[in-house]
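Remarks on the structure that follows.
For this depiction, one protein chain was excluded, whereas all remaining protein chains were kept in their positions.
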Amino acid sequence: MVRFFGILIGLFFAGMLVYSFGRGAVEYITNPPTKAVEYQFHEEPKKVSFASDGPFGKFDNQQLQRGFQVYKEVCAACHGLRLVAFRNLADLGYTEDEVKAIAANWIIETPSIDPSTGEASTRPPIPADKFPKPFANDVAAAAANNNAIPPDLSLITKARGGGAPYIYSLLTGYTEPPAELPEANRPGPGLHYNPYFANLNIAMAAPIIQEDQVTYSDGTKASIDQMAKDVSAFLIWTAEPSLIKQKQTGWAVLAFLLIATILAFLSYKTIWADVKAEKKKKEA
Amino acid sequence: MSFPWAQQYKPTTEFGQWMDDRLPVGRMIYNSLGAGYPTPRNLNYMWNFGSLAGVFLVVQIVTGIILAMHYAANAEIAFDSVEHIMRDVNSGWMIRYAHANGASFFFIAIYLHIGRGLYYGSYKAPREMIWLLGVVIYLLAMATAFMGYVLPWGQMSFWGAKVITGLFEAIPLVGKPIQELLLGGFAPDNAALNRFFSLHYLLPFVIAGVIIMHIWALHIPGSNNPTGVSVKGKQDTVPFHPFYTAKDGWFLGLALIFFTGMMFFMPNALGHADNYIPANPLSTPAHIVPEWYFWPWYAILRAFTFDFLFVPAKLLGVLAMFSAILVWFFLPWLDKSPVRSGDYRPRFKKFFWFGLIPCIVILGICGGAPAEEPYVMLSQLASAYYFAHFLIILPLLSRIEKPKPLPNSITEAVTGKPLPQAS
Partner (left out) sequence: MASVDTTVEPNDPVTSEPGIGGVRRRDFINIAAVSFAGVGVVATVFPLVNQMNPSADVLALSSIEVDISAIEPGQAIKSSWRKQPIFIRNLTAPEIEAANQVDISGLRDPETLADRTQVGKENWLITLGVCTHLGCVPLGAAQGEVKGEYGGYFCPCHGSHYDTAGRTRKGPAPTNLEVPEYSFLTDTVVKIG
């Protein structure tokens, strides 16, 4: 009985699916789907490597500090870093006093309450504070930016499929739209052509536009490429501050597990030795 | 409890004896996972994944309880509380990544465990109940994993919750009220998040309870084995401990090497970038997919593109997806071949390796791919085969197939020659 109904149900589902397949196949042949224009012009992130890549990667603190400087001078006016606290900057090699000074002099103040009147006010951040948001809320952010909300950058290298290379490519990828780009895909008012962006037209104007836009204190030449790379490296750190610790812990754990597993394997072999020997004996 | 030659538990200390007379926990463990459980001597490595799945369940429960100490099930702060775990809690990143990847490893173990059962006929008499309980565990695990993925309240969490509860909307008449009941609203929000958290915490303990029944049921007939031939006597078995504890133990070490490799060096490889964007009810990610372990079912869901009479394609897809798993409940009665092991069923073996396995893999690939050609057509063919395999091929096959001769006993199969007493 189970089998009888089973076969009936099976025939129904399989039949429906084969029918759907047939209709889909006819449709596919008579009216082949066209790839959206975005696909033809869209480009995959450039190949670029960072010091933190790979199982033995390490953060380059000099680079992270440069990247932080780029963030501070170029990005911070529009893009927040709401999950990172000033105190975390100590990881980049800043001293406690430097962190305190960075926090106290930050371009945006932390929302607060006036202690005498209770009205909303602001105060300079302290190291324990997270980076203050550049806009009070999404509506304000959209209103100030041509209806596009600048995303928070705390997790950006983890929140985009291409990771840090994508950020780097996006920052260095602004070009004139190619001549053969259809009219519908050309950047409208307030939009900018960038083949690395999903739909080719991004609301953010090219942020890094000229050499020496920031002046690095460590003397590194601030080329556009260098600045884009540095800020991407910095954003790897903001997204995963424990990245290097993870890898180091991982090696210790793997080394231990390898030895433990070999020992356990030998133990398994000795325990089974006599059963296997018995088998051989029987074969003989 | 199973075989008369099973070793008997003998308390070695006076306290052990005292306990044994009052609460024989030691005896229970001895008989179920110790030397008191005679186990076929010829089990291959496919028999390691049950205990492995158990270990990963423990990993999930332990890390999950810890995460719950820091996580806040509130739509306003859930996302940030997860980042708080990642950034500020001592070793928080390690515990969260262990939990996130542990789910995947639990499913890897469970899928291989199910595949073992399918190939070696472990669902057949007298082991039907073990199989049925196993399917229940699998269903509970899917529910748990789905609700767990909602908790970080990223974009994938939110839209996953919306799409999956949207499945219930396909039910005629009562669909919409049921969806609203499940969510406690019109879209996922605080109410849904809180109940998902509550159930995500509860269900693993239900799973643990069903696992106890699963093992209990296993100890009535004892373990199946690669020949599918029943145990004939003492020479066919070895005590579970130390033989299989040692084998499970070293294999666990191997599995942990892969697990920690993932967890420490590529912790987000099985996740999705969009889930690091906080939930936004006003914007759907370009390409939403569930976690990899749901891909085959998701492909079946999307394979139905045409209405059937008055039944809309959406409802058909939902029915098919649930049927695809529910069909496992009937498997012991669909496949009536008396031969258990696929090794001795030449045609079954071909259908298994060249039909079912590629079909599941194709479904998996299609489920993870965007809903465009050729993936839709591929998933339609693969889904058709999936249903045909379980509902048409297996029932018919058991009638027409001529199995290979079976060995007389496990020992004969192991030593390659008949035992004196068996010949």
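Letters A and B mark the chains in the order given here, with residues in each chain numbered from 1 onward.
In this section, contacts are C-beta pairs under 8 Å (C-beta built on N, C-alpha and C of every residue); 3 or more make two chains touch, one makes a residue touch a chain.
Computed from a predicted structure; not experimentally measured.
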Sole residue of B:249, B:271 or B:342 that reaches the chain not shown, by the stated touch rule:
B:249
Hey, which of B:92, B:317 or B:395 is the one touching the hidden chain?
B:92
Of B:43, B:66 or B:381, which residue touches the hidden chain?
B:66
Touching the absent chain: which residues on chain B qualify?
7, 35, 51, 55, 62-63, 66, 69-70, 84, 87-92, 94-95, 238-239, 241-242, 245-246, 248-250, 252-253
Chain A residues touching the chain left out here are 85, 87, 127-128, 256-257, 259-260, 263-264, 266-267, 270-271, 273-275, 278
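One rule holds in what follows: only the chains that are shown with their structure count from here on.
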Once you find the CA centre of chain A and the CA centre of chain B, what distance in Å lies between them?
31
Quick one: in the complex, what on chain B touches chain A?
41, 80, 83, 86-87, 93-94, 97, 238, 242-243, 246-247, 249-250, 252-254, 256-257, 260-261, 263-265, 267-268, 273-274, 276-277, 286, 303-306, 308, 316, 320, 323, 327, 330, 333-334, 336, 372-374, 376-377, 380-381, 383-385, 387-388, 390-392, 395-396, 414-417, 419
Interface residues, chain A side, partner chain B - complex
2-3, 6-7, 9-11, 13-14, 16-21, 23-25, 28, 33, 55, 83-84, 88, 151, 154-155, 158-161, 198, 239-242, 246-247, 249-251, 253-254, 257-258, 260-261, 264-265, 267-268, 271-272, 275, 279, 282-283
